[in-house]
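One protein chain is absent from this view; the other protein chains keep their places.
Right after this comes chain A.
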Amino acid sequence: MSIDKETVRKVAKLARIAEPEERLEPLAKELSGILDWIEMLNEVDVEGVEAMASTVETQLPMREDVLTHDYTGGGKPEDIVANAPKTEDHFFVVPKVVE
């Protein structure tokens, strides 16, 4: 499978990764190489084999519908905004975004 330069440009843009123009062509080659390598998996016949979601026999763990007070719970707005460059009254303050 080959990835062209324009696809790399688009994917980079969608992922908000700034790639200089001169890197697009080499990246296209590298990504194509990776995909070709993964393509090898298609050589295995998986007819009738169920897709595997995990390497161990396990089920999706579930939580009960109760409020927690450790890092998985709320009630700590100071901690939540602690790393933000700008805050006010426990809000994150970001450059204006209007759709």
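Throughout what follows, contacts are C-beta pairs under 8 Å (C-beta built on N, C-alpha and C of every residue); 3 or more make two chains touch, one makes a residue touch a chain; residues count from 1.
Convention: contacts and distances are computed from a predicted model.
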Candidate names "Branched-chain amino acid ABC transporter permease", "Aspartyl/glutamyl-tRNA(Asn/Gln) amidotransferase subunit B", "NAD-dependent aldehyde dehydrogenase" or "Nitrite reductase large subunit"; UniProt protein name, chain not shown: "Aspartyl/glutamyl-tRNA(Asn/Gln) amidotransferase subunit B"
Missing-partner contacts on chain A, residue numbers: 10, 13-14, 16, 53-54, 58-77, 79-81, 86, 88-99
